[in-house]
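Here you go, one structure.
One protein chain is absent from this view; the other protein chains keep their places.
And now, subunit A:
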């Protein structure tokens, strides 16, 4: 408090000494008196002094007053006085009639006392608890005091209330108070409470504020209601502005639907009071808060849809076309309709279909445009119409096409009985009113925004000038007027139109350059050293020239990119050109226009920039600067890069197409595969069926064969022979071996025999020569004879053996012969059998063919039967019948074979 004294030091000497003393005395009494009556009287006295001696009472009594609030809660009267006194100290409201100087001081006083009061957070909590008191003398001043605190130091007090338990909720209960004064002041309190505090706004909304406030507005008679309606609307705006969560809640709670009846103000209305105008104005603003272009796109579009669905937009359009509506309301209604339709195709389409109730009916758009190019209409109204038109065309290619088409030769109404939008715009473009020129130029620019088709279409527009002269193209006429040097606003408007038209449209650039007067005019404008007021035009000319370079497709020999750049370098100088280009975004009105889509100008001379155009400048300034600084080589390189890129692109697109085709093929093939698989499965089942049938038949055949084999066994046939056949080779080889052995045996014996013969011969030779002794010789002879007889015996034995062996051999030979003959026989038989088998195989094949035929037949028969609608059971019977037949045939075949053998 010391600093307060310091600040107020000069003045504190002013008030009479006695007053300060009195206040001191009263404070002492409040503090020390034990009697409630005494204290109450003292507080009442302080209250009466508090307005006049605000500073003194504030400094000396505040502590005591707060103490009273804490301790004397049982007595509502003293609490009421204390609250009133505090209110007088803190509030600045009562002093408005005082002179300016002291008002400023008192504002300081109020905020300083507030700061002292809320330094103790409990004081605010105390106030909140006093609000629970139902007594009027307590509740009402509490509301007022709290409101005043919030007005003085909003953020701090909001924070304290936010953290005190149920603080906000308790304040919300004020809206339910049956005493209107408290309810209405409660609305004001909530206004101050919710100001720019999202968290509190959400809690208040959660506590059903929308429902309550809408109820109050309805009870009070909507727009016909008094200032309470106004206060409620301001509070609603506080809750919704820039608060997405609350906007969503408002929409989800179907409260938009409840706004519709507000705008049911018919022609029969009894007049427009100032309060009604204010109320309606706020109502329209509330609609705009919900569909503001600055909201998230999804949120805005869902509100726009809801407004169309519940008929709110239709209601607004009715006001738009009604008579007797004050210009202020009409303007705001136009702005509101603008934002309700902006970028929302359904709403834009609806708006295009609205007709004014004139005779003959004219489209609302035409009626509005008439006001835009009418000098006698209020400036704000004309701005609103321009905004409406812009919003109608925003992201609306259909609407853009419709507007441009009213200018094209083929669609112009020859009779001229009704005015079209295009005619009005052209009229505005070339009227003598520069504001109309600007508005019409910008409006037309919006019909071309991001729409290459319409940029090209507009090139076709021809204007009839004076009689006898050939028609002039719209583009030509624009540049002509530009060259004539009219007002800055007109030229700026035309340059905005031309820049928008030429950007991203090489054909328009070519058309523009085709007029040989244009480039010299632009270079002249840029190069000249003109006054400050011409700087903007110079900048825009530089932008237009830059666009003619950047979007130049080099189709004009005289104005190739390169040539234009050389021209700039020679006539203007690169640096100079860039500096002039920079004038646009450095203009003081530029940033203002870039903030919001709505054209919002304090007066006509500020009408220079358009929001969408500032976006275009932002986009192009950099690229044009780059393009100008780039050398021709770099340019060429870039060109090459572009070309290669294009080639790459082509290749890529080629491959993309290929991939697409292949994808298609793949799809087809997949399909085929699946069908084939299906067929395959079917066929496989058929094959297995048939295989099983074949197996059956084979079995049957084998069976038959076996049977037949049994029949033929008595005739001494094949199975035995086959057995002999099988054993024979083994035995033969064994026999052959034996024979071989015997042969070698025989040879060995014969050689032995020959040896013995020669020995005998030798011996007989040696006998006639008895050499040395006859006795020895006789003995020797006897010995030899003995040996000889032995040998002879041996030889005989051997010869016997040979005989036996050769007998054996002949027997074996015989055996061999006989077995060879059996082999021949068996071979014969085998051949026969093989023949038989081939025969039967053939027969079987025939049977299979027959079977297939029959299958086919069965199928066709089935089909026929199905066609005829016969039951399917018969099919089975038929099939089994077929089987029987086949069996019969087989048996027949078997018999035939049997016979043939």
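Just so we're on the same page, contacts are C-beta pairs under 8 Å (C-beta built on N, C-alpha and C of every residue); 3 or more make two chains touch, one makes a residue touch a chain; residues count from 1.
Note that contacts and distances are computed from a predicted model.
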item: Protein name, per the UniProt record, of whichever chain is missing from view ("small monomeric GTPase", "Ribosomal RNA-processing protein 43", "SCP2 domain-containing protein" or "Vacuolar fusion protein CCZ1"); value: "small monomeric GTPase"
item: Contacting the left-out chain in the complete assembly, out of A:245, A:418 or A:644; value: A:245
item: Residue of A:56, A:84, A:177 or A:207 in touch with the missing chain, whole complex considered; value: A:207
item: Candidates A:199, A:517, A:530 or A:811 - the one touching the absent chain; value: A:199
item: Options A:126, A:162 or A:848, residue touching the unrepresented chain; value: A:162
item: For subunit A, the residues touching the chain missing from this view; value: 162-169, 198-199, 202-203, 206-208, 211, 245-246, 248-249, 252-254
